[in-house]
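So the structure is just underneath, and the comments pick up after that.
Every protein chain except one is present and positioned as in the full complex.
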Amino acid sequence: MQDLASAFTKAFGLILSLDPAVLAIVALSLRVSLSALVLAALIGLPMGALLAVARFPGRGGVITLINALMGLPPVVVGLLIYLLLSRSGPLGSFGLLFTPGAMIIAQAVLITPILAALTRQVLEGMWEEYAEQLRSFGAGPWRAVPTLLWDGRFLLLTVLLAGFGRAAAEVGAVMVVGGNIEGFTRLMTTAIALETSKGDLPLALALGMVLMAIVLGVNALAQGVRGIAARWAG
Amino acid sequence: MVTRIARRGVLPLLLAAVTRPALAQQRSITLASTTSTEQSGLFGHILPIFTRETGIAVRVVALGSGQALDIGRRGDADVVLVHDRAAEERFVAEGFGGPRRHVMFNDFVITGPAADPARIAGLGDAVAALSRIAAARAPFISRGDRSGTHAAELRLWQLAGIDPATGRGQWYREVGQGMGPALNTAAAQGAYVLADRGTWLSFRNRQDQRILIEGDARLFNQYGVMLVNAQRHPHVKAADGQRFIDWLVSPAGQSAIAAYRINGEQLFFPNADKPEPVS
Partner (left out) sequence: MRAAASILPLRAEGLCFSAGDVEILRDISLTITAGPPTMLIGANGAGKSVLLRLLHGLLKPSAGRVFWACPPEHAARRQAMVFQRPVLLRRSVLANTLYPLTLAGVASGERLTRAEQALALVGLADRAADAARKLSVGQQQRLALARAAALQPELLFLDEPSASLDPAATRAVEEIVLKLAARGTKIVMTTHDLAQARRLAGDVVFLHRGSVLEQAPAEAFFRQPASATARAFLRGELVW
């Protein structure tokens, strides 16, 4: 009880004091997770849309695989990326291990299946509605992909938020590939893990509350924009 | 629409986001080290001094000694600073780095619950204490993570002539994590644990854990530093890494280490130019 109260006090203190070290961690966390989101969206959204519209042999298998990949354990992803990016690994010459770039890649790998699977699900319903009309206009599946992505933009915003939330909350993979280097690759989540292992549970919880506040803020902002735009578009 | 946006702006931006930190950056080296040095706050104290003097930033990846040495083996760090002498000497002998330099020491302590069910308080003998814990089948938390502390613990069990693995899953509990989590677990379970003094002193969630054994010569904890072999891994920043090692063992580095205190208590004792008392 005392710890909880103390955590709340600390969380408010951290937010109100605008501690530069905390702000730097917050900024890095946002930068990493948003970059990962853009990277994953560039791959996951078209992939999901294509799965929604295209019919080909093995489609069911691909969908099952992507759905299963949503459950990828972050630490496994972290290890995989670690081995790829390590100086002794195939991509070692880029020198990306223990940098924010490595964390962006790890988070993107983690959330791409989520974006693809949810996009497919959301757009499949829309495709049922659109298919005949678009075919009448002479649009095949390839041309339908951008159309559905654009027309489904308000639904897809929720998908993107789900991906962002997962990326921002992730700790296992970024810990392995980022190294939790202070001032360089330390994110909100790895800082929380660190404070927990140092036994400073109130500070860890306080950082957790700050993280929650940020994720909440991003969601509120996105939903607000969506609300205004969706009211216009109907 | 989407592809058009991608072509125009997002892709180049994103490539920049991924690679920027790897390309344009301040001078820096990567140091693979142990959780005890990082979490005790020592690095937070001495590294800024080094960076101020040389303009070289030191990026610390803190893991167990075994994992830290592995990072050096793979060439993913420039310098390794750990506390597992046997493993360090193997690292050097295998040609992964070196030469190994003494930097500092501190000591391990055995902490346990105030109730002390195995009655080890005041024994002053770490090996005898472990024997009593095993005989009482009192819960004992092991790091179980190939760290320097884990290696030290296993050496003590060996001296006591006990194979703790026989108590595995019962009173002997391996957490496979860093010092902090091991202490958290011990505090929660009212268990004994071998901890390095630095982490113990900076640890906040002690509950009723206290030091029960300390001062035994066999609890000595020596730290060594090695440059990763640049012939094996050409990208290793040998010059800057060597500069860091030279600084650590120099009077400036050694006095910076000695100056770090928590609540007036010195955590690490520099001994670059002295032979270690025991090992």
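Letters are used for the chains, namely A and B, taken in the order the chains are written, and counting of residues starts over at 1 for each.
Please note the rule applied: a residue touches a chain if its C-beta (ideal position, glycine included) is under 8 Å from a C-beta of that chain, and two chains touch if they have at least 3 such contacts.
Computed from a prediction, not measured in an experiment: that's the story for all the values here.
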Request  = In the full assembly, spell out which visible chains the left-out chain is touching.
outcome  = A
Note = Out of A:Ala139, A:Ala169, A:Leu201 or A:Ile214, the sole contact with the unshown chain comes from A:Ala139
Query = Residue-wise, where is chain A in contact with the chain that is not depicted?
reply = 129-130, 132-133, 135-139, 143, 147, 150-154, 232-234
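Here is the rule we use: only the chains that are shown with their structure count from here on.
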Query = Where the centres are mean C-alpha positions, what is the separation of chain A from chain B, in Å?
reply = 32
Key: Complex contacts: residues of chain A adjacent to chain B   = 31, 35, 38-39, 42, 45-46, 86-89, 92-101, 104-105, 146, 149-150, 179-182, 184-185, 194, 196-201
Ask   = Of all residues in chain B, which touch chain A in the complex?
value = 1-3, 6, 10-11, 14, 17-22, 30, 35, 39, 43-44, 57, 59-62, 73-76, 177-181, 183-184, 187, 202-206, 233, 235
